[in-house]
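As you look at this complex, bear in mind that one protein chain is not there, while each of the others sits in place.
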Amino acid sequence: MTTDLDDEIDRSDPEGEIARRADAYRNWGRWGEDDVLGTLNFIDDAKRVAAAGLVREGRVVSLSQRFDTDGPQKGWRRRTNPVHTMTDTGTDAERANQGFPHGMGGADDVIAMPLQCSTQWDGLGHIFDHGNAWNGRRAGDVVTSDGDLVTGIEHAAAVVVSRGVLLDVGRHLEPATGELPDGYPITAADLDACIQAQGPSATVGRGDIVLVRTGQYTRARREGWGDYAGGPAPGLSITTAGWLSRTEIAAIATDTWGFEVRPNEFDVPAFQPLHQIVIPNLGLTIGEMWNLDELAEACAEQGRWDFLLSAPPLPITGAVGSPINPVALL
Amino acid sequence: MTTDLDDEIDRSDPEGEIARRADAYRNWGRWGEDDVLGTLNFIDDAKRVAAAGLVREGRVVSLSQRFDTDGPQKGWRRRTNPVHTMTDTGTDAERANQGFPHGMGGADDVIAMPLQCSTQWDGLGHIFDHGNAWNGRRAGDVVTSDGDLVTGIEHAAAVVVSRGVLLDVGRHLEPATGELPDGYPITAADLDACIQAQGPSATVGRGDIVLVRTGQYTRARREGWGDYAGGPAPGLSITTAGWLSRTEIAAIATDTWGFEVRPNEFDVPAFQPLHQIVIPNLGLTIGEMWNLDELAEACAEQGRWDFLLSAPPLPITGAVGSPINPVALL
Amino acid sequence: MTTDLDDEIDRSDPEGEIARRADAYRNWGRWGEDDVLGTLNFIDDAKRVAAAGLVREGRVVSLSQRFDTDGPQKGWRRRTNPVHTMTDTGTDAERANQGFPHGMGGADDVIAMPLQCSTQWDGLGHIFDHGNAWNGRRAGDVVTSDGDLVTGIEHAAAVVVSRGVLLDVGRHLEPATGELPDGYPITAADLDACIQAQGPSATVGRGDIVLVRTGQYTRARREGWGDYAGGPAPGLSITTAGWLSRTEIAAIATDTWGFEVRPNEFDVPAFQPLHQIVIPNLGLTIGEMWNLDELAEACAEQGRWDFLLSAPPLPITGAVGSPINPVALL
Partner (left out) sequence: MTTDLDDEIDRSDPEGEIARRADAYRNWGRWGEDDVLGTLNFIDDAKRVAAAGLVREGRVVSLSQRFDTDGPQKGWRRRTNPVHTMTDTGTDAERANQGFPHGMGGADDVIAMPLQCSTQWDGLGHIFDHGNAWNGRRAGDVVTSDGDLVTGIEHAAAVVVSRGVLLDVGRHLEPATGELPDGYPITAADLDACIQAQGPSATVGRGDIVLVRTGQYTRARREGWGDYAGGPAPGLSITTAGWLSRTEIAAIATDTWGFEVRPNEFDVPAFQPLHQIVIPNLGLTIGEMWNLDELAEACAEQGRWDFLLSAPPLPITGAVGSPINPVALL
């Protein structure tokens, strides 16, 4: 099933192209007027029981990048890399200068970081469309300086565990390198072809969490971060909005900074138009900067692409995003 | 199986009591001289496959407290509550003052927090015994101002998923209230009796992650934090060191600030003696400030006490602790 | 010169009492429509030359409280105490584990703090009156999530040096203790009487920076912080708005958390009504949490109450407040 919205776009009219898709796929009210979860509602308990049945090896793969100062951030909109500092150290403890009795010593630490500095979920309060937030609320009624008063990421603390499906589009389209070039827009047809190629275990449906590997992270680790944070990147085309809607997936994540293709697919100024469609209108939870390389190898070895995925956010009250360490259990 | 180390202690000699147990239960070298995981090594893939088999309902319970400024911390050793602030808000987005095109608006946020301010794992570099870190390394060779150079919590990123067992000692010993009084030292006998009372699903063995509910968190939420962070609390007795060793559990967590009973069980100055025994000597990973209340209700309703537990730390490079959102899948 | 606005207030009508004074003393447009300094404009170069002439001893007195975790803040509106942590230490340097050549070692540090956690200036963007900021601008046009885009404290970086005058109202009204009781509202008459008692060197006029000592800080240091941050305190009465206007002072600071008397002088809910009058309407710069004790002793010993005051804010771009170390040169 495809629609004309899966096809070519008018590259001079981002506002119109966004509006057409927002209108076509908007989920406002679908889960009641008080809803704070959006498409995460597609996950039900039966889905999780079935997903637990996918655990055959007992192997855990972490899908998180490291959190440290050597990350990709360069300060855009005050997004820096994490700063981790010690308040007590082993050097001090060995010197026994900490004031503890009976040979006790300790180390302790603090961190300061943007919530979306590394592997993360975007919360539903992260993006707005013409001043509207998820479910049709006004943006200013939802997220103030006090944080997200309505759809804060803490609401998803006991939700984000489901069947995960890896779509290794990088490997599918570029078998030699496994890496899509920067600027490559992944289409619905690409996603469907990748599923077909990967076989039945890659089927995508209601409540699944889809992980799309582009290979850009692999390249960034090999060649240096460069403009990984905000620069050109492969990613989902704005034309995938329909696919994201009709598959009824719960969430989607990529190994790139921004989920969608960059530069964005317009000849006039545009900024993350697919975000503008899917977060406030569909209520779709998006993950970014995931590390999918080890998982891709494991899935390819086994020839199966689904697994139990546990990726609950930290319940930071009122947050519009959360650092996470998602784990796949195979 | 019990030993005399499970019995009474000399309340005037913390250093001696610590040393006796450290000597008796020390695991240094057990997993090789390069080991960075300690008792987490007890988790194997078969354990996780079996644990996945415990998922029958598909229900997820978050075991995390909230991360926000209204937490229990009062500044002890610079441990403050998290400070979450916005770098972009919906109020601004609705006013369209953010400089984005085509009706796009965004919210973004940052956090500054001690890594052990709320629900967390202690890393193996968190505590030292007479200048010795886990596996016999010198503390100053392990944790400097640059962080934990050897046993940083990032090493456990793909490890901490296993069978979890809840021991609701609060309910077992205080059926009326479900809450142990502050200062109550939980003994090995208490733990064994609780297991016996809860039945076969509460059996504890190699590779399990044991969650001990004391009920103190329930009381703190009802009555206010008070001295939850560092004050008197129920918790494990120093005499449980043997139990923690012979059960070969992978990790243990409680609903209290500090895992072990406070005030500590000595008549002379002492500070967290059980930590000093089990972290650097056994290599035991300890969780603190978990929220076990909803899980306790669910387990009691179902009459079973084990589940799949997914609690991977954030891979913060060199951290000696990590904020977490542990989830139980029932 | 006094007015009826110096007299009794209707304790049931904060909004009316604020409006009467805001209307009477509003300085909008006085220094042009682009003004970003407010009453700091009263300081001119001649004023500073004269102030430099007050330096007779060459003694410097710091008027700053300490910046550290042991401060008065308790988390109100996310105002915490500063968290200062080391990124390199001497312990490490002495161990020579830092990677530097030729015996070099270093220590380095970071801080996270609210800008108004300790001794500070309120910037002109700190307070609004019915959505209006200083000089009649709309609050949302001035201070967004990006900070104060118009009147940021960086604009005062080269301004805040002038003649300072200490009014030791605590000592004047309570000669035995030097400390006003919490809740004591300092009136215009009190200020004038204090000036009279202190003599000619205490005369207050255009461009001066007035420092009012209540003695509450002295009490807090002796007895513990208690509710120093936001609790009951002596301070300026709302009825001093006229005095603050007609004296044409450049700025004023106190040794209390909040400059004005607390509880505020109304029988219905009210919050810092004098701030609401003087910051957005008069354009008055206010300092809080200054340490005036050593200065008070020095002035009393010498029998003179004016000095050169240097208190430039840190030019933090877009800040609505700044931590400072004001110094008096006597």
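A, B and C label the chains in the order they appear, each numbered from 1.
The rule we apply is simple: a contact is a pair of C-beta atoms (placed from the backbone, for glycine too) under 8 Å apart; a residue touches a chain by one contact, two chains touch by 3 or more.
Quantities reported herein were computed from a predicted structural model and do not represent experimental measurements.
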Next item on the list: For the chain that's been dropped from view, list the shown partners it touches.
Entry: A, B, C
Check: Any idea which of C:M86, C:L173, C:L191 or C:C299 touches the chain not displayed?
Finding: C:M86
Next item on the list: Could you tell which one of A:D88, A:D148, A:E260 or A:E288 touches the chain left off the display?
Entry: A:D88
Notebook entry, point to check: Of the residues listed, A:G38, A:G125, A:G140 or A:P234, which one is in contact with the missing chain?
Noted result: A:G140
Checklist line | Which residue of C:Y25, C:F42 or C:F128 touches the chain not shown here | finding: C:F128
Notebook entry, point to check: In the full complex, which residues of subunit A touch the absent chain?
Noted result: 69-70, 75, 78, 80-81, 83-89, 91-92, 95, 97, 112, 140, 144-146
Check: If you put the missing chain back, which residues of subunit B would it touch?
Finding: 83, 85-87, 89, 91-92, 95, 97, 110, 112, 145
Margin query: Touching the absent chain: which residues on subunit C qualify?
Written below: 14-15, 18, 44-49, 52-53, 55-62, 64-68, 70, 77-79, 82, 84-91, 93-96, 100-116, 125-131, 133, 138-148, 154, 157-159, 161, 268-273, 275-276, 308, 310, 312-321, 323-325, 327, 329
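By our rule, only the chains that are shown with their structure count from here on.
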Checklist line | subunit A and subunit B, separation of their C-alpha mean positions in angstrom | finding: 28
Item checked: Rounded Å distance between subunit B and subunit C, as computed from the means of their C-alpha atoms -> 44
Check: So which bits of subunit A are touching at least two other chains?
Finding: 85-87, 89, 91, 95, 110, 112, 145
